[in-house]
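Encoded as structure tokens, the structure appears first; notes follow it.
For this depiction, one protein chain was excluded, whereas all remaining protein chains were kept in their positions.
Moving on, here comes chain A:
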Amino acid sequence: MNNYLKAPLTRRQCLNLLAKAGGSSAVLHAAGLFGLTTTPLKASPVTLKPLAGQQRKILILGAGISGLTAAYELERAGYSCRIIEASHRVGGRVMTLRHGDFIDELGAPQICPFDAAPNLYFNAGAARIPAHHSAILHYCRTLGVDLQLFSNHNKNCYTQDDAVFGGKPLRIREYEADVRGFIGELLAKSAGAAATAELPFNAEDMEKFIDFAKAYGDLTADLRYRGSERAGYASGGITAPGVIKPTRPLADLLRSNFAAGAMHFAEIADQAPALMTPAGGMDNIVQAFLRQLTTDIQLNCQVTNIQLLPQGVAVTYLRQGEHHTEQADYCLNCIPAQLVSGIESNLPATYLAVMRRLGRGKLTKIGLQAKQRFWEQEDIYSGISWTNQDITQIWYPHHDAFKAKGILLGAYSWVPEISDRFAAMTHPQRIAAAIAQGTKVHANYAQYIESGVSVCWQRMNHMLGCGAVWSEELQKTGFAQLQAPAGNHYLIGDQLSMHPGWQEGAVRSAWHALADIERREATRGKKHSTGVMA
């Protein structure tokens, strides 16, 4: 009776051994994911051996990236798959909003009011792909998804902070040039101190250090910062001599929390240039999977029961008021852990206990349709402006320059308290708040914004969060437990990765489960053939 509950331990040990031996391409280390190992990761998915005539059925719960990845790989190897999706749409948190799309927020349903035009779309969920996210890029390549460059960092965008410069927005290039200039000057002055540091530091090293400080800050020959063309010229510069802008005092610059925060955002491994995004919307990745899949995807099916069986899994779901039960050899479950916790099941209590300790990512994004691309008049094409107001960011479209209209990201916060504040508002209040706050960055903002959408992920139906929040302690004590199968049931999705909220985590969690299924099937096959030979 309990055999199938005990089995995971053995499999987990086996997986650990595989990881130690580096024998499984799907068991990856974070260092590898970041490209920090000397051996580059092969961007190839787990290759499942084709089933030799045997029938194996897999139930996949959820049609987001992890579910689609699993279905794509499994059906190619001859497994019979079925995807059961709770919501009215495919794609999960890869959600590109266009004219007429339904936004299923609990208590605040909306229909996307954007004009119907190919360039008027908003990536309300996943929006960017760093180059080292080789697993999702593998599918972009093999499934033919056109990519464009996407920019987090644009020096022509603004930083706005009520704490400094009278709350007036400042170009990021000016802010950065001055901060780097003064810091460079301090570095050069402290070179003598560096020489007394414990590190070996001879005269030649000292010279190199000073050269670095000079280049870092764009210092004059006397190691002073007196402004820089990096800040942009006050006037001239092309057909007339450029006039350097006056500098701002370092103390003023540091009064903005931009210095200790957002200024370094694009230094984060996953946020650093160059990033990519599919042309026409992130959901082109979803569409690319759908073009290839023959697997049946049932929408509007809400799972109500998951039962581990000695030889498989039985899943019951509610569809148009009727309960249906299906059995399969394996179940790949992409449902957010916080919702699995509320589904009747015989999943081990220890397994559910970990799920109940996970936090719900609280993220809000607001998309705004502008009737004119006013930002282009301010020399902004793509990138992010930052503000210390709740909207936090304004993103400018990286695509379709000079078109009549455009979609801005008018707010993006991942701070739970801020996202809660947006969630507490009605949809029109959120749009009004986004416009009011954006006005501090662009004075005439309100006159350009025609309509908007708001997505508070912690309120979205069938999700109630974006990205599982693992405490450091829970990651140590619970991650391996949730990552291992419970019987023939695997919990997958970006929630089961060190990259919650990223498609890379979703793909790799699916690969991880598939590698384990592959191994179990191989063992089964051997047992089977041994039996035949005996």
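Here is the rule we go by: a contact is a pair of C-beta atoms (placed from the backbone, for glycine too) under 8 Å apart; a residue touches a chain by one contact, two chains touch by 3 or more; residues count from 1.
The definition used in the following text is that contacts and distances are computed from a predicted model.
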{"item": "The complex's invisible chain, by UniProt name, from \"Nitrous-oxide reductase\", \"PadR family transcriptional regulator\", \"C-type cytochrome\" or \"Sugar ABC transporter permease\"", "value": "\"C-type cytochrome\""}
{"item": "Residue of A:137, A:339 or A:453 in touch with the missing chain, whole complex considered", "value": "A:339"}
{"item": "Residue of A:56, A:462 or A:512 touching the missing chain in the full complex", "value": "A:462"}
{"item": "Among A:106, A:131, A:163 or A:234, residue touching the chain not depicted", "value": "A:106"}
{"item": "Touch residues of chain A, complete complex, unshown partner", "value": "86, 88, 100, 102, 104, 106-109, 111, 300, 302-305, 318, 321, 337-339, 341-344, 349, 352-353, 355-356, 358, 360, 420, 423-424, 459, 461-462, 464"}
